[in-house]
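One structure coming up, written as C-alpha cells, with questions to follow.
Only one protein chain is missing from this complex, and each of the others stays in its spot.
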Amino acid sequence: MNTSERMITMEVLRYRPEQDETPFFQQFLVPFTDDMSVLQGLQYIKDELEGSLSFRWSCRMAICGSCGMMINGVPKLACHTFLRDTYPNTLRVEALAHFPIERDLVIVMDDFMAKLESIRPYIIADTPRALSEGEYLQTPAQLDLYEQFSSCINCLLCYAACPQYGLNSKFIGPGAMALVHRYNLDSRDSGSAQRMPLVHAEEGVFNCTAVGYCSQVCPKKVDPANAVNINKTESAKDYFLRFVTPKGAGK
Amino acid sequence: MDVFKADVAIIGAGGAGLRAAIAVTESDPTLTVALISKVYPMRSHTVAAEGGAAGVVQSHDSLEHHFHDTVAGGDWLCEQDVVDYFVAHCTEELVQMEHWGCPWSRKPDGHINVRAFGGMKIERTWFAADKSGFHMLHTLFQTSLKYPSIKRFDEHFCVDLVVEDGRVQGAVTIGIASGEFTLIEAKSVIVATGGAARVFRENTNGGIVTGDGMALAYRHGVPLRDMEFVQYHPTCMPGTGLLFTEACRGEGGFLLNKDGYRYLQDYGLGPALPTPVNKAMELGPRDRLSQAFWYEQQKGRTIEGPQGSVVHLDLRHLGEKKLRERLPLIYELAEEFLGVDPALTPIPVRPAAHYTMGGILVDGKCAAPLPGLYAAGECSSVGIHGANRLGSNSLVELCVFGKVAGEEAAKFSRTVAPGNSSTLQQQAELAQQRATNVVRKGKGTERISSLRREMAESMERGCGIYRMGDEMQRTCDKLTELRQRFMNVNVEDKSRVFNTEWLLAIELGYQLDVAQAMAVSALHRRESRGAHQRLDGYTERDDVNFLKHSLVTYAGENTPNISYGAVKITHSQPAVRAYGAAGEKADAAEAAGKIA
Partner (left out) sequence: MSARRPYVRPMTGWWRKNPFFIEYMVHEGTAFFVAAYALILLASVVVLGQGEAAWNRWLEFLMSPLCIIAHVVILLAFLYHSWTWFNIMPRTLPPILINGTRVKAATITYGGLAAAVIASLIVFAIVARLAP
C-alpha cells in the first residue's frame, strides 16, 4: 500500500439555502494517503479548508448508514469509498440523488422515515409469547430466509439508484420493501396480511420496472430488488386467488 | 420558541434510550415520551457493536459465574448489589429482544446460540453474526414505531437541561434542519447519550460519541463517577481505530507479535493452547490484553506499520467459510479498509480507546442525585463495570438498565405536578442565548479542529493504556488551557439550516469538560486498577486507600473537585485477578476452600 501523501481534487456540490438559489460545485485540493476514504477527505475539507461544508457521518465503518452520497455519480457510502480509486482524476461528490437537498451533502429523508413507519416493521404475533416461555425456536434455515433483508442499514443508496423513485416519490421503494419482506418471511411473524395492502397499492411493488440498480449499489448485499420482485409474484397471486377463493374463506 | 409538553423526555435514541422509551410506554401508555436524538435513531452508535450480549443460558453456567466474572473483571470496583440485579435480568431482556424480532444466531435445533467472550468463564454471549449491536438497535427502533405515545425528535440536538425548583423539568433542543429551538418540558428526563471515547485520538467510536449527556448532567452539579476508567480495546484498525470484535478471539483467533509468537502467554494469561480456553490467552480481559501490547511495544516485539506499531490478529486457521458465516463484517472491514484477506493474511491491529466505564452517577434504579434525572447505558455509571468492562456486558446493560430507567422515570413523572411553564421558558430562552452566542459573538480566533486535535493528543499521552503522574498533570494543564481557549472559538458558519460547524463547537465544549473530568480523576487515583494503570510508583492495586469510587464535580472555569464514595461489596471480597492457568488454580483453591 502506498503511504506517501498525494493531492487529489475533490469537487463537492454545495447548496446553502440561506444564500444560494441553486446548487453549485466547489473544488478543493486535498492531501491523501492510500488508506483515506472519501469521508476522511470531506473531514479534511471541513476541518482545514471550509468549515461550513455540511454532511452526515458517524461510525466510519459502513454500518450506521449516515454517509450515503453520489460519488462520481454513483450512490456510495463515503466511509467505504477510497480516494485512491479515483486519483489522479477529480473526485465528484454530490448529495444522494432523488432526495431534496437540505444543505450541501445533506438530504431530506422525511419521506423514507414516513415509509418506514408505515410498513409495520416489527413482529406482529398472533398470540403474544410470554417471556417465561423463552425464545421462539427458529432454525438456521428459517433465519437464513430473511437474514439478508434484515441487514438493511437504511442508508438510502437504493433509493438514489431507483429512477422510478426519482420520478415518483410515492413509490414505496426498495429499502422499505426489503423490510416488509424481512418481517413477512420471519417465522415469528404473522402480520403479513396487514402489510400486503402496501405491496398491492398503487404506490406498491408494481412501480418497479426491474432496473435492478438498487441491488447493485447496496453496500450490505440486501438485494432489495429481489424483495420487490418476489412481492410482485405474491401480489399477483393474492389478486388472482381472490377470484377462486370462496367468500369469507380468508380472514 | 416551540414548546412540547411530555411526561418523560429521553435524550439519546440508541439502545438504552429506545429501550427506556418502550419501557415508559409499556408501563403506562397514557404517558407521552419525547425521544430526542441528534441523529436518526438507527445511526446511534449502538449500531457499531459487533460481538454480542451476555446472558446465562447454558445449564452448566450460573448467575453466580456471571456475577463473579463481572466483579473480578471490574477489579472489584463494581456495585455488587447492582451486578446481582443485572445478571439476574440479562437473559430475560435478551429473550425480550428475541420476541421483538432480533435475528440472534441459532443452533441447529432452533435455540439461541452463544459464543465465548473475553473474561467470561462460560460461553454466554448471544450474538447476531458480528452485527449484534446493529441488529439490536434496529430491532429496538423498529419495535418502538409500534407505540404512538413515543414522539420522536430526530436530529434534535440537546443544548441544556432545564432545572427548576431543584429538579429536572425538561430539555432545550436545536432542530438541526431548521436551526430553531424547542423547549421540551418533561416531568422526568432520561439521559442515554452514550460514551465519550472520541476525546482520545485513536478510538473506535463514531463521530457522534462526544459525551453530550455526561457534560449536561455534570454542568448541573451531578457528579461523574469513575471517569478515569477508559477501556482500550486491544484489536483495532491502525489509524482509524475501527474495531475488530472480540468475537474474533472468541471464535479462536490468535494474537501474534513480530516473531509470530502468541505473546500473551508471557503476561500471566497462558498456557497457549491451540483451541480457545475461556478466560485465558486471547480470551483474557481487554485491559490485560491492551497492557500486554504496550509491553510488547516497549520490548520492540511489535511490527512497525505506517500508522504505528501493530501486532497480528491471526484468523487464518478458522478458514474462509467460518469467517464468512461468523464474522462477515470483520471479513469485509479487513478486505476493504486494509486490503487484507483474513483467511490468507493476519490482520494488523493495535489498541484504541473504546469505552467509558464511568459516567453520570446513578443508583441501582438509574436515578441521579438530581431529582427527576435518570441515566442509562454508557453515559451512566450504574456500577456494573467497575474498573474494566467485560465485552458483551454493555449491550445487555442497555436493555436491562434502559428498562429500569424507563420504568423509574415513568413512576417519577406520575408523582410530580407539571412545572411552571413561564419560568421554564425563561430558562430555555437563556439556554438558547448561550447556545446562539457560540456563533453570534464576535469573530473568535481558535479553530475547532485544532482544539479538538490538541485535546485528543493530550488525552492519549496522559491518559492512555499506562499513565504517569507528570504526564497526567500536563494533560490536566493542557485541558485547562484548552477550555480557556475554547471561550474564543471561531464558528465561521453563521447560518441556521443544518449548521454542523455550530454543533461541532458545542460538542467540543462537552468533550473538553468530560476530558477534564477523566484526566483529573485519573491524576488523583494513586494506584493501578483495571483500565487505570500507572507506572510511577503506584503500580499495584491499593484496596486500603482506593477501593472506592471517584466522584468528580463540576466547578465552572476552575478545576473540578474530586471526592470518593464507598463501593458496595456484598459477597465477593477483593482478590487477585487471575486469568489463564493461574485463574483456574485460584478457582480450584476457592472451590476447595468452600468444601472445607
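Think of it as A and B in the order they're written, each chain with its own count starting at 1.
Operating definition for what follows: contacts are C-beta pairs under 8 Å (C-beta built on N, C-alpha and C of every residue); 3 or more make two chains touch, one makes a residue touch a chain.
Treat the numbers as computed from the prediction; the structure is a model and nothing was measured.
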Problem - Option from A:49, A:167, A:193 or A:241 whose C-beta touches the chain left out - result: A:167
Exercise for the section: For the chain that's not shown, point to the residue among B:27, B:178, B:345 or B:490 touching it. Expected result: B:178
Handout entry: Candidate in contact with the missing chain, chosen from A:74, A:113 or A:201
Key = A:74
Exercise for the section: Would you mind spotting which of A:37, A:86 or A:226 touches the chain that isn't drawn? Expected result: A:226
Handout entry: Touch residues of subunit B, complete complex, unshown partner
Key = 177-180, 495-497
Completion exercise
For subunit A, residues touching the missing partner are 15, 17-18, 22-23, 73-74, 97-98, 100-102, 108, 141, 145, 163, 166-167, 209-213, 215-216, 223, 225-226, 229-230, 232-233
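Keep this in mind: only the chains that are shown with their structure count from here on.
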Problem - Geometric centre distance via CA averages, subunit B-subunit A, whole Å - result: 28
Exercise for the section: Provide the residue numbers of subunit A that touch subunit B in the complex, in ascending order. Expected result: 1, 3, 16-19, 33, 35, 46-48, 51-52, 54-66, 80, 102-104, 106, 108-109, 113, 116-117, 120-123, 125, 129, 131, 134-140, 142-143, 146-147, 150-151, 153-154, 179, 183, 186, 188-189
Handout entry: Touch list for subunit B against partner subunit A, complex
Key = 39-40, 42-45, 47-48, 92, 95-96, 98-101, 103-112, 131, 134-135, 138, 142-143, 145-146, 154, 177, 206-208, 239-240, 242-243, 306-307, 329, 332-333, 336-339, 447-449, 491-493, 495-501
